[in-house]
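A protein chain is absent from this complex, but the other protein chains hold their places.
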Amino acid sequence: MGNQDVIGLAVIGAGYWGPNLVRNAQATPELHLRYLCDLDVEKAQRVLGQYSTVRATASLDEVLADPDVHAVAIATPAATHLPVALAALEAGKHVLVEKPLAANFEDGLKLVETAEQRGLTLMLDHTFAYTSSVQHLRKIIRGGELGDIQYIDSVRINLGLVQPDVDVLWDLAPHDLSIFEAILPDDVHPVEVAAHGSDPIGAGVACVGHLTVRLSNGAITHVHVNWLSPTKIRTMVIGGSQRTVVWDDNNPAQRLSIYDRGVDKSPEQQKISYRTGDMVAPALVEREALRTMMAEFAASITEKRAPLTDGRAGLRVLAVLEAASESLRAGGVFVPVQQVEGKVS
Amino acid sequence: MGNQDVIGLAVIGAGYWGPNLVRNAQATPELHLRYLCDLDVEKAQRVLGQYSTVRATASLDEVLADPDVHAVAIATPAATHLPVALAALEAGKHVLVEKPLAANFEDGLKLVETAEQRGLTLMLDHTFAYTSSVQHLRKIIRGGELGDIQYIDSVRINLGLVQPDVDVLWDLAPHDLSIFEAILPDDVHPVEVAAHGSDPIGAGVACVGHLTVRLSNGAITHVHVNWLSPTKIRTMVIGGSQRTVVWDDNNPAQRLSIYDRGVDKSPEQQKISYRTGDMVAPALVEREALRTMMAEFAASITEKRAPLTDGRAGLRVLAVLEAASESLRAGGVFVPVQQVEGKVS
Amino acid sequence: MGNQDVIGLAVIGAGYWGPNLVRNAQATPELHLRYLCDLDVEKAQRVLGQYSTVRATASLDEVLADPDVHAVAIATPAATHLPVALAALEAGKHVLVEKPLAANFEDGLKLVETAEQRGLTLMLDHTFAYTSSVQHLRKIIRGGELGDIQYIDSVRINLGLVQPDVDVLWDLAPHDLSIFEAILPDDVHPVEVAAHGSDPIGAGVACVGHLTVRLSNGAITHVHVNWLSPTKIRTMVIGGSQRTVVWDDNNPAQRLSIYDRGVDKSPEQQKISYRTGDMVAPALVEREALRTMMAEFAASITEKRAPLTDGRAGLRVLAVLEAASESLRAGGVFVPVQQVEGKVS
Partner (left out) sequence: MGNQDVIGLAVIGAGYWGPNLVRNAQATPELHLRYLCDLDVEKAQRVLGQYSTVRATASLDEVLADPDVHAVAIATPAATHLPVALAALEAGKHVLVEKPLAANFEDGLKLVETAEQRGLTLMLDHTFAYTSSVQHLRKIIRGGELGDIQYIDSVRINLGLVQPDVDVLWDLAPHDLSIFEAILPDDVHPVEVAAHGSDPIGAGVACVGHLTVRLSNGAITHVHVNWLSPTKIRTMVIGGSQRTVVWDDNNPAQRLSIYDRGVDKSPEQQKISYRTGDMVAPALVEREALRTMMAEFAASITEKRAPLTDGRAGLRVLAVLEAASESLRAGGVFVPVQQVEGKVS
């Protein structure tokens, strides 16, 4: 892999998210950042600042032609993911791409298949999957500590950048769907989805969205995404038969509260019983999720294995989003979700 | 009205809620509690305790025949509301009844019509409507301080007493629906409702429920009710074009947080702008809502006027519940809500 | 003990606290409330209400002469505790008395000795000692789970009723001192105290007070009591070598947060090491502390044993308060605390 086994990297896109990729790539010893590429090269230079030895360029061709670039991280608008990522894969580069993987399921599938055919890493920047919170949830839920998942309720009210071509579901729900993907056991997955939306400010697209996702075990997960309030709320309640988790991402001192409480029903007696126990807030290491994500990107390339959030994970998120859009058009009926095999365990 | 204009009262039902009515009736100077009536007279006596001069009885007939009883407060199971309330109204007694008003819309309508024909007060114990929080919200929302209501999101996760004949929607959603009834402007009301439910513990009825209520102004309100967690959550987010309210009823020191923040769209520019301002937590008087409710019951009788939560308010809540049940049976499609005129302003 | 082994009780004082004693005495099956006694008999009657069979009286003599009264609960001003309690003890009645035990150490000692000579229960209404929070703290601290107590920091900012003859230390600090008494191990007790105070509103007595109490193990406990803010704060941080507790009494959903974190020093290496572990919020039963206190009063009488908060506990609190007052007069120097033997384990 060239000089000293360090992976040469280029970041494509110097907009909202690109600077975060630049900063975290520079802090990852296994990566060597060579380019920041943006059509607006002055913007790329401003992001790099006056003290940097990294090159700014407006030419994607130049980047892809450089044999010292082994991988690219793409932070351009969703509509451009297909051509940019495809060009990179065809040039033999590993690809990290912002969510959503592509503008639709078909395009996403093309990227997945291309990467698989060429033996290249295709990874989604599902940032939340790399937070300490989600990694802890993944461990305890897949480890069985919560018991059966009975419901999930997520509220994500977030300052959004309203755009005429993407609705709030496509903008914010990928966070929740990628979290579900990361934390649920292998045998529990979305099977059908119903969506409601509203546009009280006349933006032309839904600014308030509700997703009801029925899982394969019968449980309902609900996601409320919302652009219309600068008051940020990011809470998720995960109810299990053994424990209940309340996740408040706005409370860094106590993001996760795990209640050792459950509800049982004894079939003979037709009676519900509640157990009441202590609450535990696990000690979580506060670190930047993007740094963990960058390390996983590098490791998956070096170890020639699928990353935790691989292209198929991105495809599964796309499948739910497409079903949600169809449900929205059809007035909220449940629409089945296309299944994508091959979950990384 | 007999002796010194004090209203003679009987409480019917000494179960879960009855003792609260007994205690608050005794603390209301305009009322004189004469009976606590329950088929299990020993239970009634235990509720009254050994220091009380109030009479326990098992006979509803005895209560209704007593001319010094001018009003009854009914805290019996929902299925019995129709016969008990009807008997009381026909005996010329004013009636306060637990939510829901009756087991179905038709029964509820019969009670409303009977009370109106006889000129008697029929009042719902929509307790939340008498909390300081709801009264403050009612004032600022109907007064226009929030601007247009853009969305409401309510989460009510509560220890429930699972019963085979009532699902979680009928048990808990009346709280949210009666709150909407109390706080929304006169020209904003539910027009259609979609409902989803699940029963992950095999209780025979939905234990997790999601209501999506579309209001007449196009806004979506969403209610998540849930019996399956002993971890109590009672939050409501109310988004307005001028302000956003976060109501956390588990935080007595700061139940209401009113953010002076809004979102605007200038049609020409297709651009969204956010305003960011301070948050105000209004000083609310902590007092027992039931006491305020009892005072309103007494006042509506004395002043011969409809109480804030009159029979028609109860009927409107029933209309949404019936539409929700129909949607649940039909797989979650939107079902129109029967309209009931005559909202008390 | 008369009829059916039930303890006949009279409450003396119908002011601020008396009604709480009346209510909780009535809810305690082992007690039978016979009188509420107040010089203002109409006030006593108002407290009892119109539905009660309990007698109101203005005559302490009448109460003490009644052989069916076996015990009295005294909620009169501190200056009257000596004569009222002494009269009761001399009439052979068991005594429950509001904190502080008496207006000074000498008077308190007289009550303790009188009760002990006559074999009567003398109990302090140290209400906090009967909360679930303090009972949990008592269990884990005396059980060694926190390790060595290294510091305690208490802030009690409370709406106070400023009175010209009692300063904020005598009004509020008894709560903290009685909590220390309840939770500290038998071999850890106050040995000296320094006090500072200020009176920024010219009330004539200290309205802001700081107590620094040095314990027998060398640790410092600090208490900040304050009348000058209607914003109530009641937090206590208890640092142990194994765990740290943060107690926020204004947060009923999570009063106690117990951090499994400690600090160690290895003497050879002159190095400090920190352990970081999870936080546990124990499930506490929410019940009225006064009810538990009343049950303990009844049990101590029936079982002829010292109650948890006996007269000597009250005397130890008085000893710290007197030393604090002396320190305050002397400009804040440390003043030794008079020791009182005989702690109830």
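In order of appearance the chains are A, B and C, and numbering begins at 1 in each one.
In this text, a residue touches a chain if its C-beta (ideal position, glycine included) is under 8 Å from a C-beta of that chain, and two chains touch if they have at least 3 such contacts.
Since the structure is predicted, the reported quantities are computational estimates derived from the model, not experimental observations.
K.L.:
Of the chains that are displayed, which are in contact with the missing one across the whole complex?
P.N.:
Over the full assembly, the chain not pictured touches A, B, C.
K.L.:
Based on the whole complex, identify which of C:Thr76, C:Thr114, C:Asn226 or C:Thr309 touches the chain you can't see.
P.N.:
C:Asn226
K.L.:
Considering the complete complex, identify which of C:Trp17, C:Tyr259 or C:Phe297 is in touch with the unshown chain.
P.N.:
Missing-chain contact among the listed residues: C:Tyr259.
K.L.:
Looking at C:Ile157, C:Leu184, C:Leu256 or C:Ala306, which residue reaches the missing chain?
P.N.:
Once the missing chain is taken into account, the touching residue is C:Ile157.
K.L.:
For chain A, which residues reach the chain that was dropped from this view?
P.N.:
26-27, 32-33, 49-54, 232, 250-253
K.L.:
In the complete complex, which positions of chain C touch the hidden chain?
P.N.:
Residues of chain C in contact with the hidden chain: 148, 150-151, 153, 155, 157, 159-162, 164, 194, 196-198, 200-204, 208, 210, 212, 214, 217-220, 222, 224, 226-231, 233, 237, 239, 241, 244, 246, 259, 261-265, 267, 270, 272, 274-276, 331-334.
K.L.:
Mind listing the chain B residues that contact the chain we can't see here?
P.N.:
254, 257, 260, 276-283
We take it that only the chains that are shown with their structure count from here on.
K.L.:
Could you state the distance in Å from the CA-based centre of chain A to that of chain C?
P.N.:
54
K.L.:
Which integer distance in Å separates the CA centroid of chain B from that of chain C?
P.N.:
Their C-alpha centroids are separated by 41 Å.
K.L.:
Mind pulling the residue numbers of chain C that touch at least two other chains?
P.N.:
Where chain C is concerned, no single residue meets two or more other chains.
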